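The other protein chains are all here in position, but one chain of the complex has been omitted.
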Amino acid sequence: MSEAEEIPLWEVFIRPRNGLAHRHCGSLHAADAEMALQAARDVYTRRGEGLSVWVIPSAQIVASDPQDRNVLFDPADDKIYRHPSFYNIPDDVGHM
Amino acid sequence: MPPALVAALIGLADDHLILGHRLSEWCGHAPMLEEDLAMPNIALDLIGQARGLYTYAGELEGAGRDEDALAFGRLERAYRNLLICELPNGDFAHTMLRQFYFASFMQLFWQEVESSTDATLAAIAAKAVKESQYHRRHCAEWVIRLGDGTDESARRMEEAVTLLAPYAGEFFIADPEACGAVAAGVLPETQALQHAWQADVEQVFVAAKLAPPEAVYAQKGGRRGLHTEAMGHLLAQLQFMQRSFPDMTW
Partner (left out) sequence: MYSQGLIGSGDQTTETPKFLAAFQARIDADEKIEPNDPMPAAYRKTLIRQIGQHAHSEIIGMLPEGNWITRAPTLRRKAALLAKVQDEGGHGLYLYSAAETLGVSRKQMTEELVSGRAKYSSIFNYPTQTWADIGAIGWLVDGAAIMNQVPLCRCSYGPYARAMIRVCKEESFHQRQGYEIMLKLAEGSPAQKEMAQDALNRWWWPSLMMFGPPDGASEHSDQSTRWKIKRFTNDELRQKFVDATVPQAQRLGLSLPDPALAWNEAGGRYDYGEIDWDEFWAVVKGHGPLNKARVAARKKAWEDGAWVREAALAHAKKRAARQSVAIAAE
């Protein structure tokens, strides 16, 4: 077999219906964007799962390193003043 | 109801059943897994269209034949599909080019049927036109990819163009059984679609860097039940159960 390279991997995002965001639903292999779009349609919307499809070459996704999790996300843990329950409002004020 | 219209609809249904059958032979054997899903999607659309057409033809005929009686219960000479539909699949280039030719033609055909004076056919067409539009798009992309891919894929695509050239002409030969339906605005005149079809093929061939097919002598006869030798073998599989176990429920 002379085929040295592998056909690239793409990530597929589907909007189930208008009003909802596109959501990651899986991956596939495709040589070009049109092929990826069609494959996404053929693979991931066989049961009417979507009204809109995004495909993105997996290699183009920039992801945070899980090793950095503490550095990136722990600092947000103690900022409780960002949450509504931090503030004391008397009950007789009603829903706020 | 004129038996001619029934015969014309059966011919149309046969096109879809036989080509869908051929395409389904690829399931599990495609060049890549994504295509193992794409081809059955097309085949399922075609089989669905065949079912709608057989059922309607059976109703018009009023002789109690349902979709299965029509699909499985006839002798080879009574099948009226275009010859291009029954040809063996060949390689992936041949399969995709045949499918592109057919989808491009059917897209034009169904667009016309959408305004048919027959409401049932117009409804079938409204669904089928969307399906054939997608089939056309999928297969045209492959024709372009393979035509303008590697030397080998270009060679295979050129071979497919040559092999299929004698069979494309049959799309545009008037079905004698359809004459009345054409006159009544029930079905379109296929000859009138030839120009648009050729323009579509040309446009895709330019993108695919393929030379246009040479004009050759057209093979014909499918609509009169004159088939290739491949047809009998196809029917042997298609009809195996109904022949071995007649008149049973499955």
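Every chain is named by a letter (A and B) in the order it is written, and numbering of its residues begins at 1.
Basically, a residue touches a chain if its C-beta (ideal position, glycine included) is under 8 Å from a C-beta of that chain, and two chains touch if they have at least 3 such contacts.
Computed from a predicted structure; not experimentally measured.
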- Looking beyond the chains shown, say which of B:24, B:120 or B:133 touches the absent one. B:24
- Task: Could you tell me which of B:50, B:108, B:124 or B:201 touches the chain that is not displayed?
- Result: B:50
- Query: Which one, B:117, B:150 or B:203, makes contact with the chain that was left out?
  - Reply: B:150
- Query: Taking the entire complex into account, which one of B:115, B:162, B:191 or B:237 touches the absent chain?
  - Reply: B:237
- Contact footprint on subunit B, counting only the chain that is left out: 17, 21, 24-25, 27-34, 36-37, 40-41, 43-44, 47-48, 50-51, 54, 67-68, 71-72, 91-92, 144-146, 148-150, 152-153, 156, 237-238, 240-242, 245, 248-250
- Can you list where subunit A touches the absent chain? 1-3, 5-7, 9, 25-29, 31-32, 35, 43, 46-47, 63, 65-67
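The definition used in the following text is that only the chains that are shown with their structure count from here on.
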- Note on the structure: In whole angstrom, the CA-centroid distance of subunit A from subunit B equals 40
- Message: For a test of understanding, state which residues of subunit A touch subunit B in their complex under the given definition.
- Response: 7, 28-32, 34-35, 38-39, 41-43, 46
- Task: Using the touch definition up top, name the residues of subunit B that touch subunit A in the complex.
- Result: 32-34, 37-38, 41, 134, 137-138, 141, 145
